[in-house]
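Below is one structure, written out as structure tokens; the observations come after it.
Note that one protein chain of the assembly has been removed; the remaining protein chains are unaltered in position.
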Amino acid sequence: MPIGRKVWAIAEGYIPGSSHGPEPALTSHEAACLLNAGDRDAHIEIMLYFSDRDPVGPYRVVVPARRTYHLRFNDLQEPESVPRDTPYSSVITSDEPIVVQHTRLDSRQAENALLSTIAYSEA
Amino acid sequence: MPIGRKVWAIAEGYIPGSSHGPEPALTSHEAACLLNAGDRDAHIEIMLYFSDRDPVGPYRVVVPARRTYHLRFNDLQEPESVPRDTPYSSVITSDEPIVVQHTRLDSRQAENALLSTIAYSEA
Amino acid sequence: MPIGRKVWAIAEGYIPGSSHGPEPALTSHEAACLLNAGDRDAHIEIMLYFSDRDPVGPYRVVVPARRTYHLRFNDLQEPESVPRDTPYSSVITSDEPIVVQHTRLDSRQAENALLSTIAYSEA
Partner (left out) sequence: MPIGRKVWAIAEGYIPGSSHGPEPALTSHEAACLLNAGDRDAHIEIMLYFSDRDPVGPYRVVVPARRTYHLRFNDLQEPESVPRDTPYSSVITSDEPIVVQHTRLDSRQAENALLSTIAYSEA
């Protein structure tokens, strides 16, 4: 069953860098949980926005039909890795309806989430 | 008074397994708080989506009229228990309007929530 | 400027009781932040829903024009106090548009929030 929207935004984003703070800060990472409950593969593009330079992207991800994908921003590599210690926002567009939830994970405790919120979706 | 929607989705889901991390990780569990404020019982079906296999379900729950139900994903058994250490998403459909909130509980402190967010709802 | 909706729901609710867990559990409390940005006082009614008995309420609150009110569920007294160690949900209705955010506070640290999410609103 298709459910969701094709345009999403997460205004908050921040990946701590290795030069800041104690070790726990290093182990958390940003994630976007992407659900494609429909019958067709979803081709997804992610643009990253910054405070002091032009947007970067698109990053491309395919979420197959009837599958979920927990995307970690830390793992994005093309066209470039996500800078640490830098506030950013993301806009996520898909050719099929998807549902997006923003989550920050703490890898010290087997993927426990520190926070989570539904992303903003556009009708 | 009926309030809510009939189709909901929670993109983020993860139940830590016994093989990962220290003991606190074992005591948290995923929950979906389901409110049926209407005058008719709500018959609810939950489908679970994974990253590498077909969806599982439906799991079936009845929330009586004018009642709330704090469903723990850890407790789901039919058609199969929810795998640990595995990202999943859920789609929740109801024959009556309901309101769904996603919560992760920490049972060490008498049901204190670690995070909570309204689920995505479809008009 | 009026902003908001007249019907809101918070599916998740739980106030730890004195018989459970260590002291920190006792110091957190549930809150609903109610914003009335309009030019007329908002007369608000709150109904509480439980898993095993009929709803309780209405609890009545007035939020004056152009004011905010951080309501603590722990402080509700009429028609009865909110039971501890008991899952509940709330439906909040207002005669004027308001905005509602669900927050759990930790009083040990000067009102630091442990979690927060926008409530569900009905058009």
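Note that the chains are named A, B and C in the order they appear, and that numbering of residues resets to 1 at the start of each chain.
Going forward, a residue touches a chain if its C-beta (ideal position, glycine included) is under 8 Å from a C-beta of that chain, and two chains touch if they have at least 3 such contacts.
Remember, predicted model here, so these are calculated numbers, not experimental data.
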| item | value |
| --- | --- |
| Of C:33, C:48 or C:82, the one touching the omitted chain in the full complex | C:33 |
| Sites on chain A contacted by the missing partner chain, in the whole complex | 7, 9-14, 16-17, 20-22, 24-25, 28, 47, 49-52, 54-55, 85, 87-89, 91, 93, 102, 104, 114-115, 117-120, 122 |
| Absent chain, residues of chain C that touch it | 1, 3-4, 31, 33-37, 66-70, 99-101, 103, 108-118, 121 |
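In the analysis below, only the chains that are shown with their structure count from here on.
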| item | value |
| --- | --- |
| Proportion of interface numbers common to chain B and chain C (over half same, under half different) | different |
| Cα superposition of chain A on its sequence copy chain B - rotation in ° rounded to nearest 5 | 90 |
| Centre-to-centre distance between chain C and chain B (centres being mean Cα positions), rounded to whole Å | 22 |
| Junction residues of chain A, two or more chains touched | 115, 117 |
